[in-house]
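In what follows, a structure is listed as structure tokens, so that the remarks can point back to it.
Apart from one protein chain that is not included, each protein chain of the complex appears where it belongs.
Going by the order they are written in, the chains are A, B, C and D; count residues from 1 in each one.
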Amino acid sequence: MKDELKPRIVKGPDGIEFEVDPLRDYYCEASPSVHPPVYVKIVEDFFNWARSESLWILGFGTGCGAIEMRPLMTPRFDAYRFGVQWRPTPRQANLLMISGYLSTKTLKRAIRSYEQMQSPKYVVGLGSCTINGGMYWDSYNTIKKLDEYLPVDLYIVGCMPRPEALLQGFEDLKQIIRAGKAEGANQYAEKFEWYKANQKKVIHDWDMPDYNW
Amino acid sequence: MVHIAMLTGFVLIAIGIYGALTNRNILRMIVAFTVANTGVNIVLVSVGYMMGRTAPILDAAVPVAEAANRIIDPVPQALVLTAIVIGLGVTALMLAYAYRLYDCRGSLDISRFRDLKW
Amino acid sequence: MDFEWIRIPHALLTLLIVFLYGLLLGAVIQKIGARAGRRHGIPFYQNYIDLIKNYALRTTITHGFMFYLGPVFRLTGGVGLLLFVPTIYGVAMHENFSFAGDLILALYFVFFGSLGMALGAGESGHPYAAIGVSRGLSQVTAAELPFAIAVFAVALQYQTLSVTDIVAAQQGSVFNWTVFTNPLAVTAAMMSFLGSMMRPPFDVVLAPQEIPIGPPTEYHSAYLALMQSNRAIFPIAKMVIYMNLFFGGAANWPVFFLKVFLLYLFAAFVGVVFPRFRVEQSVRWFLVWGVPVAVAGLFWV
Amino acid sequence: MQDLQTRLAQHTDLGEWTQQRADLAFVTVAREHLHGLLRHLRDHEGFTHLVLLTAVDWLEDGQFQLTYLMNNRAAARDIGVRVLIPREGADMDSIHDLWPTAATYQRELREMFGIDFPGSPRVDEEFILEGWRDMPPYRRDFDTLKYAQEEFAERPGRVSKDPETHMKQKLYPDGA
Partner (left out) sequence: MVSAIHILSTGLGAAFLLGLLPEAWRGRAHLVTLAALALMSAIALSWVLAFAFDGQQMVDVFTAGVSPPFAINLRLGMAEAALSLTVCLSGLLSALYLKTSLITQGRRAMAVLLIAVMAFCGIILTRDIFNLFVFVELSVVSVGGLVLLSDDNRALGAGFKYLIVSQVVSILMLLGVIFLYHAGGTLNIDTLTAANAAGIGTGGLAFFLLLMAVVAEAKPVPANGWALDIYQAAHPAFSALFSAAAGTAALFAVDKVLVMGGPTWPPVVAGIGLFSFVAANVLGLSQTHDRRLLGYSSIAQIGLVLGVVGLKDVVGEHYLFIAGGILVAHAVAKAGMFWLSGLVAERKLSAWAVLRKNPILLFAFATFVALLVGLPPFPGFYAKWELIHALMAQDRVVLVALILLGALLEATYLMRWFGYALKRGADLESVQFEVRKVAVVLTAALGGWGLGYVWGELSGHANLLHSMALLFALGFVVLDGLPAWVKNTVAIAGMSAFFYVSYPGYDPLQLIFASIILLGGAAIFVAGYHERGRRLGFYPSAMLMYAGLAMLIVADTTFQFFAAWEVLTVGSYFLILRGKESEPHALSYIVFSLGGAFALMAGFALASGGVSEFAIQGLSDVAAEAAPWVFVLLAVGFMTKTAAIGLHIWLPGAHAEAETDVSPMVSGILLKAGLFGLFTLLMTMGKTQMYGVELTHVLMWIGAISALLGNLMAVFQEDAKRLLAYSSIGQMGYALFGLAMMNHLGWLMALMFVINHYVYKSMLFLSVGGVAKRTGTKLMYRMGGLITLMPLSFVAVLIGIIAMSGVPPLSGFGGRWIFYNAIMTAEYKLPILIIFLSGPIAFLYLFRLIHTIFLGQLKDEHRRITEAPFWIVVPQMLFVAFLLGFAVVPGLALRHVDAYIAQFFVGGGLSWDGLTITSPFGYWSPVSIMIVTGAIFAVLLAWLVFLNHKAQKVKQFNIVFAAERPHRPETTHFAWNFYAPYRKAFGFLLKPYATWFWDGVAGAFHGVAETARRFYTGDGQVYAFHMLGFVLVVYLIAMGM
């Protein structure tokens, strides 16, 4: 536990001392809940269509795949055509791209960012590293199976996948969303204990609340 | 005569003041002031003096009726007497001071008493 | 003065038109920007979809009361600004609620939304939000100055503060427009216009790469949707003022669409060409270039 | 570089001198001479830039080799100074007083090899790893494969091949 997270005794302006427990006082402790589709089918379909046509990616590169994402913004590939945009803050993003190998240290950040996104939200794993470890299969510090830790909607294979593959991946993801099958966020909430256990197994210094709102 | 007296008086005043301003010793200063006072008194008397007249004592020699013409102006005389008395008083006080100053510091040097300033 | 209730549906109609046009215009302008970068850019209907998506998100969080009110303030500012100014000259239907106040009301109402938004962003507790507000407010002090002087010049020129009267004074010929009768003031005002449009070179407030989009960092879902709605309405409301003051206003919707588009394009054009200023650079720019021009415009009157 | 060696040899007890290239040489010294030699190189020989500080685990010899690589920008030369220290309870004198950046290298070595540098700033803080609980991972007796298998979930069905044999088979299927 980091010093700044340990409970501490502070003295108020009136001279009375009391305890501040950062994890309790500074972070919301609520657990995520399941938000099933609530509208009638046609409305939900319409929304799913809108969601699929408006993929806002969190600008977060975890590995070498981050390099492969940049060309998507350039004239040659221009992913904006397909309703794909990058947002600088997880609050406004719906799609988390795990772009390549994920060290345990980065995993912690990825989890935090994922949890800060608003549902429905999607996770796409890029490249073999996220699927089975890829060339980092024997690394002491890299996870080998992303869906153990986050609910992955789609994997795009390759080492690394080319931008064309990514574009195709977006189209596939859109299909999934439109079909109403991209319920990763709900899956995460449902199997929250399981995910947390997996996460905590590899992240030894868990220094944040269980769910990062 | 009058002028000589008056001149003497002024010379004494000058000597007295000069002495009081240049001597560092308190007793010498007091003496110098006494000299100056004497000078003042002489001046006083000389101012009241009128050539050829007598002292302003009304007795058989000078009848009251003639007094106005025969005696010199009595007022300065009276003033001098008063002034001498007062001068004596002040001198006595200064001497008393000198005594206590010496008691206090063991010195009569006026420049030793400068702790109050500015 | 008697209030006619029909004004309310009329005003809503204006609002709806402007809202829809604003979303479209935003996308078109973005597309034009993309074309300058040799991309296709987003589809012209993309903003509608984004808006629907944001309304359709299932979860939200809140940081507190003011956080909640921030977007409400923001959109109220945009809608109010639009409705306090007559949109279409000479059409009673689209004079909105301009009876409530004159040009000054509009000028000061601009700040209503910004202030509320800044408060909401502050409540989020995010340092980037505060940094963004700090930058925005710093910049606006200098950016507003040439505009304020230009408005003063125009008001002096026409001896009125009523927007309708100012537009009326510009009718008849293109050369009656303020832009021809007092080009200096209009030049200065257009400089301010750049500063208020949140586009390069004056977009250090949002600075996506640096302080992830500044004030709205924590906003999402419906909050963001409200702010997007405002992004559609507010710039147009502002351009309506510019149009009315400097470019003869609009007597019908096609002219309105055209003038607003051209004004928007102007900002986009400059934005595409120039890189970003730091705060003190833009402050200096407005003071060194904007203010003298505006003062010259003032003495032109 | 020969002249450099000569000059250095005058005041320092130099060990083995390896001339790697015309502008790159390595020299081994005893740990007690290291500090003086580095200072001399920095202050008098123009090797002002500490390029890197790294370690090699000579597991079989029971030694760590520390390599201090320095660059003389004006003369476009590099020199590497090697120091051999015992592997057991490895520690070494800090050189952050010569180059403040060395503290960062030393933190890394502390974390990855377990070599201590007493007095180096923040040397005991985590550097790259977070919450590492095992043996320092760069030590050669650390079995990274075993660790990865125990620690991280695996997707079943993965086949891993030894790259050397695999590529040999692939390129020369007939075994030539």
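The criterion applied here is as follows: contacts are C-beta pairs under 8 Å (C-beta built on N, C-alpha and C of every residue); 3 or more make two chains touch, one makes a residue touch a chain.
If you're wondering where the values come from, they're calculated on a predicted model, not measured in any experiment.
The chain not shown here is in contact, across the full complex, with A, B, C. The chain omitted from view is touched by exactly one of C:Glu95, C:Glu144 or C:Asp203, namely C:Glu144.
Of the listed residues C:Tyr21, C:Tyr89, C:Phe109 or C:Tyr264, the one in contact with the hidden chain in the full complex is C:Phe109.
Touch with the hidden chain on the side of chain A covers residues 4, 8, 10-14, 16, 18, 20, 22, 25-28, 30, 60, 89-91, 109-110, 112-113, 116, 207-208, 212-213.
If you put the missing chain back, the residues of chain B touching it would be 13, 16-17, 20-22, 24, 26, 29, 33, 36-37, 40, 43-44, 47-48, 75-76, 79, 82-83, 86-87, 89-90, 93-94, 97-98, 100-101, 104, 110-111, 113-118. With the whole complex as reference, residues 1, 55, 59-66, 68-69, 71-73, 75-76, 79-80, 83-84, 97, 99-105, 108-109, 111-112, 115, 118-119, 122-127, 130-131, 133-135, 137-138, 140-142, 144-145, 148-149, 152, 155-156, 159-162, 212, 217-218, 221-223, 225-226, 278-280, 283-284, 291, 295, 298-299 of chain C touch the missing chain.
Everything that follows uses one rule, which is that only the chains that are shown with their structure count from here on.
Our note on geometry: chain A versus chain B, Cα centroid distance of 113 Å, whole angstroms. Note on chain placement: the centre of chain B and the centre of chain C lie 100 Å apart, centres being C-alpha means. One inter-chain figure worth recording: chain B and chain D are separated by 107 Å, centre to centre, where each centre is the mean of the chain's CA atoms. Remark: the chains found to touch one another pair up as A-C, A-D.
Residue ranges on chain A touching chain D, taken from their complex, read 104-105, 108, 131-133, 137-145, 148, 198, 201-206.
Contact residues on chain C toward chain A in their complex (touch as defined above): 34, 37-43, 46, 49-50, 52-53, 56-61, 208-209, 212-213, 216-221, 224. Those residues of chain D lying in contact with chain A across their complex are 128-134, 137, 142, 144-145, 147-148, 151-155, 158, 160.
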